[in-house]
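What follows is a single structure, written as C-alpha cells, with notes after it.
Note that one protein chain of the assembly has been removed; the remaining protein chains are unaltered in position.
What follows is chain A.
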Amino acid sequence: MSDPHLVIDRVSKRFDPRVTLGDRIAARLGARVELRGVQAVRDVSLAIAPGETLGLVGESGCGKSTLGRMAAGIMAPTSGTVRLEGRPVMSPGGTKLTTRVQTVFQDPFASLNPRMSVGEILAEGPVAHGLTTRENARDYVAGWLDRVGLDRSYVGRFPHQFSGGQRQRIAIARALAMQPDVLVCDEPVASLDVSIQAQIINLFLKLRRELGLTYLFISHDLGVVRHISDRVAIMYLGRIVEIGTADALYADPRHPYTQALLASVPRLMTEDAVGAEFAPIAGEIPSPLAPPPGCPFHTRCPAAGPRCVAEMPDLVPTGAQRVACHLYTGGVELAA
C-alpha cells in the first residue's frame, strides 16, 4: 500500500438531543425525556491509499453513513480529524476546507435540487470555485455529461424528467465536475433497480480507471462491495470490527459478525446447498442510545463469553486482516 491519502483519525460522532430547560424540568419531575446522546461513530480510524477503493459495510444504523458524511466534510466529528494528504478536510468550526472530496448520495430523487436544471446543478460548484467560468460552463458541463453517459442535450432539463438511474448519473457528474480525488459514495446504488445498479457500478469502475479516483464506498450489499472494493471494512454499532483486503475477508472472515453477515447473504442454490437455510443473525442490533458494555456484538454473538461483556476488543492483526474480537487475543474467558 502506498502512502495514505484520505486519513480518518480516531473519529467519533455523538448526536446530542437539544435539551431545553423545559425538558430538564420534565425529566426531574419523572417524565421520560431522552437526555442522552447517540454515539453514532466510536473512535474509528481508517486510511485510504490513492486510487484505492475501500468498501464500508454494515447494517442500517451502524453509523456508516455518519462516518461517510464526516469523511466528506459535510459533518464535523465530535472528536478526531479527517485529513486529505495531511490537511484537514474540515475546520474545527465546521467549514469544509477542500473541494477534492465529493459525495454521491443514496437517493437521487432527494439529492438533486428539483428547481434547478441539470446545467445549473452541474455548473454551480465549479463556477463558484473557479474550476470553470460562467461563459465556458456549458462546454464544461457537456464534457461531464459525456463522461457519465448522458446526452449533452439534457442540460436544460429538470431532475423530475429523469429516471432514477439517469438522476444518479447526474449526481455523479455533479460530484465529478468538482474534479475530486476522493469520492465518498453513500449507498449510491441502494435505491436503484438491480439492472440499473449494475450500470452504475460499471460506471464507477470506468471512472476509477479513467480518472484514478479513490472511493470510500458505503453499502450494505456485500456482493456490490466485494465487486468494487480493494479493501473492505465491516462496521457494527459505530465501530470497525474487521478490515482487510476484499479477497481475504470474503475467503476467511474472522469476526463472528462478519461470518454471520456473509452466511446470511442469499445465494444461488448449488447442488449441496439445496434446501439449506440461510443463517440470519440472531436478535436485533442494540440501540446506539444504550450500547452494551464490552464488545458491542456480544449480545448477538454465538461465541461470546464473560470477557466480551467486560472488555472492549481492539482491532489487531489476525490472519491477513485486522479483527476486533477476543477470540483471537486470548479467548473469551476472563483472565484469572
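The definition used in the following text is that a contact is a pair of C-beta atoms (placed from the backbone, for glycine too) under 8 Å apart; a residue touches a chain by one contact, two chains touch by 3 or more; residues count from 1.
To be clear about the criterion, contacts and distances are computed from a predicted model.
Going by its UniProt record, the hidden chain of the complex is named "ABC transporter permease" among "Acyl dehydratase", "RNA polymerase sigma factor", "ABC transporter permease" or "2-oxoacid:acceptor oxidoreductase subunit alpha".
Looking at A:Val57, A:Ala72, A:Ile281 or A:Val332, the residue that reaches the missing chain in the full complex is A:Ala72.
Residue A:Ala171 is the one among A:Ala171, A:Leu192, A:Cys295 or A:Leu327 that touches the chain not shown.
From the options A:Arg36, A:His129 or A:Arg152, the residue with contact to the unseen chain in the full assembly is A:His129.
Residues of chain A in contact with the chain left out of this view: 69, 72-74, 95-96, 99, 102-103, 105-107, 110-116, 124-125, 128-129, 149-151, 154, 157-158, 161-163, 165-166, 169, 171, 174-175, 178, 195, 198-199, 201-202, 205, 222-223, 226-229, 246-247, 250-253, 259, 262-263, 265, 267-268, 270.
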